[in-house]
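Note that one protein chain is taken out, while the other chains of the complex remain in position.
Going in written order, the chains are labelled A and B, and every chain counts its residues from 1.
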Amino acid sequence: MSKTIELAQHLEKLHINSMYKNDFYWTWDKTDEELDAIFTVADALRDLRERNKSTRVFDSGLGISIFRDNSTRTRFSFASACNLLGLQVQDLDEKKSQIAHGETVRETANMVSFMADVIGIRDDMFIGEGHKYQKTFMDAVKEGYQDGILEQQPTLVNLQCDVDHPTQCMADMLHIIHQFGGVENLKGKKIAMTWAYSPSYGKPLSVPQGVIGLMTRFGMDVVLAHPEGYDVMPEVEDIARKNAAATGGSYKKVATMEEAFQDADIVYPKSWAPFAAMEQRTKLYQAGDQAGIDALEQQLLAQNAQHKDWTCSEEMMKKTRGGKALYLHCLPADITGVSCKEGEVDASVFDRYLVPLYKQASFKPYIIAAMIMMSKVKDPVSALMALDQGGPRKIF
Amino acid sequence: MSKTIELAQHLEKLHINSMYKNDFYWTWDKTDEELDAIFTVADALRDLRERNKSTRVFDSGLGISIFRDNSTRTRFSFASACNLLGLQVQDLDEKKSQIAHGETVRETANMVSFMADVIGIRDDMFIGEGHKYQKTFMDAVKEGYQDGILEQQPTLVNLQCDVDHPTQCMADMLHIIHQFGGVENLKGKKIAMTWAYSPSYGKPLSVPQGVIGLMTRFGMDVVLAHPEGYDVMPEVEDIARKNAAATGGSYKKVATMEEAFQDADIVYPKSWAPFAAMEQRTKLYQAGDQAGIDALEQQLLAQNAQHKDWTCSEEMMKKTRGGKALYLHCLPADITGVSCKEGEVDASVFDRYLVPLYKQASFKPYIIAAMIMMSKVKDPVSALMALDQGGPRKIF
Partner (left out) sequence: MSKTIELAQHLEKLHINSMYKNDFYWTWDKTDEELDAIFTVADALRDLRERNKSTRVFDSGLGISIFRDNSTRTRFSFASACNLLGLQVQDLDEKKSQIAHGETVRETANMVSFMADVIGIRDDMFIGEGHKYQKTFMDAVKEGYQDGILEQQPTLVNLQCDVDHPTQCMADMLHIIHQFGGVENLKGKKIAMTWAYSPSYGKPLSVPQGVIGLMTRFGMDVVLAHPEGYDVMPEVEDIARKNAAATGGSYKKVATMEEAFQDADIVYPKSWAPFAAMEQRTKLYQAGDQAGIDALEQQLLAQNAQHKDWTCSEEMMKKTRGGKALYLHCLPADITGVSCKEGEVDASVFDRYLVPLYKQASFKPYIIAAMIMMSKVKDPVSALMALDQGGPRKIF
């Protein structure tokens, strides 16, 4: 029996009926079984690919991608995922600096969604705006479908918003599951999501938020650490606490990187911007106050520079369990002495984890494909079984 | 019997032999039955899509799109149409300001057309140039095919030129047909194509020209209205008059928006530039006279501003038949108090017609797909029947 068949049989036992025709905004909108379904389908699609089986679910169709920020990696991941399932990608270039308003979004949403099967949106620049844009967009296409404008209802894959980065964090999680030999081995494992110094400013909060919102659901001890003033959204911390309470894990905030790294099994040191500053920046952009934006940038860079000791050095890694914690990063990292003078991580640490880091990234296209598949295919169990028995991807 | 089979049976009765392997420049190049064929195939493709049937006509192949002006909507419509039929799209980015000359066009045409099945060109910026560019391009690929350079002859879909905008106007017309419950209900209906104020300048004339050139063929009373100096191309008005004479409808020009709207069943208020000014602009661009271009822009904006009363207000709409004329726009519209201070239409009017406006737009991808299909498929009747009996678009 192939791995895909095993995975399909597992999928059959899960309660996943509400995923069909539904959007993927945040991991905490989804039940544990629904997340399990995404991991299961992602693994099955990878198994099919490795065995050179066709994974076409569509004979034709469109995936629309909207990136309100530059993104080579996520763009390629989305394109790969669409291609894997038989969809073509059409990019919509939105101006980066433009915060679109209700009516315009509604019109654009309808105009680009004719014949679209799935919409991938990345909008992480502005706190309080990214998710709102995605919601306005998807409400518009839902209405468009109900009004007979669109002949089918496309579904959303959130490719990063101001709140969550579900395709990244689900890929991170699937990587952890594989590295630790199964989700059952994660109970009691300590994961440190920590801030790290970077000489650039304004990095999104969606990764740390996504991580504490997701990883608290697997019985792990999740620790968040950051310098004073680098808080994440309190709503997401509430979710993390509730998750931990429900799954027998824990969620804790500590004040130093050292404490977070102590005996950690997994570390995720990464820079992000202070939530309050990002809120302020959104207002400055809305007011078109360029002088204010520039001043804020200088202030934030200076604030960052006070915390250069928050770096994933060899010394810091020694504090982790056996000095061998799994090092995670969403890439690209700011590597000390390589991409910058002082950064998030020592070059020797980064280099040692190169292969697992690339593997971590390699799950993202499969996670995206699994999200698309679960939202578009009514009976994914039968679909996987049919693909397993079906033709090859390389016809010759 | 499915709607598609009914439509295929209707298609069978039409004389459409000269569409195969032929280009689509202007609606007035085509016979009534040929236009009927486009509408019929567009409706059939939409029916197949709604029933989740595969509409692949090509196993592989390329649609080349050339936009000599920015265009999100038409770009997406062309991409959707190509995808619907199984073609991939490859964009050629031509510099906007560059008016290419004969030899260069000929070389480019051959170089980008290897393996191309269909070419979509939008070139509406310069009066006297847009159609010429398309013609030069297509003559070159025809020659290239005859000389054995290209192994097949790609066909053209005019995505907007300086003279006509056939994919827009055909979509508008199909929308009207559906709204009025069939082409047989259009006899004697009054449609008002009127200029409207916009605070931007230099909007193409191809929509009003396309509308009077097409809508005069269905027995309707077509009225064109614009302020003095905003004439459209006289050649197209001649076509409108001949059409009207041949179909028992009428074509009339009136001097005020009020008169045009009076008892109208359909209104299409939209800004455009004066023909003479556009001719002048082409010459200024050819001479590279930037100062002249800037001066002309100021002059045209001032000229526009004298006609702010040409706006589709609630008062104006009350003059139409029962105050309930079908409001059309090719989008995006300049909406008073929304996208500009004073514009083409009142926000309350625009909002009331949002659903029909989006529906109007939704026909464009199907019209384009129908144009491609009629030019590439020798026996479209059998093709539609086979698709109706064929496999699903979503394989699972």
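A few notes on this one:
Here, a residue touches a chain if its C-beta (ideal position, glycine included) is under 8 Å from a C-beta of that chain, and two chains touch if they have at least 3 such contacts.
Here the structure is a predicted model, which is why all the values come from computation and not from measurement.
Touching the missing chain, out of B:Leu62, B:Leu156, B:Leu186 or B:Ala225, is residue B:Leu62. The chain that is not drawn here is touched, among residues A:Ser2, A:Ser80 or A:Thr104, by A:Ser80. When the whole complex is considered, the residue among A:Ile5, A:Val183, A:Leu301 or A:Val338 that touches the unshown chain is A:Val338. Which of A:Thr27, A:Gln88, A:Gln134 or A:Thr336 touches the hidden chain is settled by the complete complex: it is A:Gln88. Within the set B:Ile5, B:Ile149, B:Leu284 or B:Ala347, the residue that contacts the chain not displayed is B:Ile149.
Across the interface with the omitted chain, subunit B contributes residues 56-62, 86, 88, 90, 92-93, 103-104, 107-108, 110-112, 114-116, 144, 147-152, 376-377, 379-380, 382-383, 386-387. Residues of subunit A in contact with the chain left out of this view: 46, 49-50, 54-56, 72-73, 76-77, 79-80, 83-84, 86, 88-89, 331-332, 335, 338-339, 354-355, 358-359, 361-362, 364-365, 391-396.
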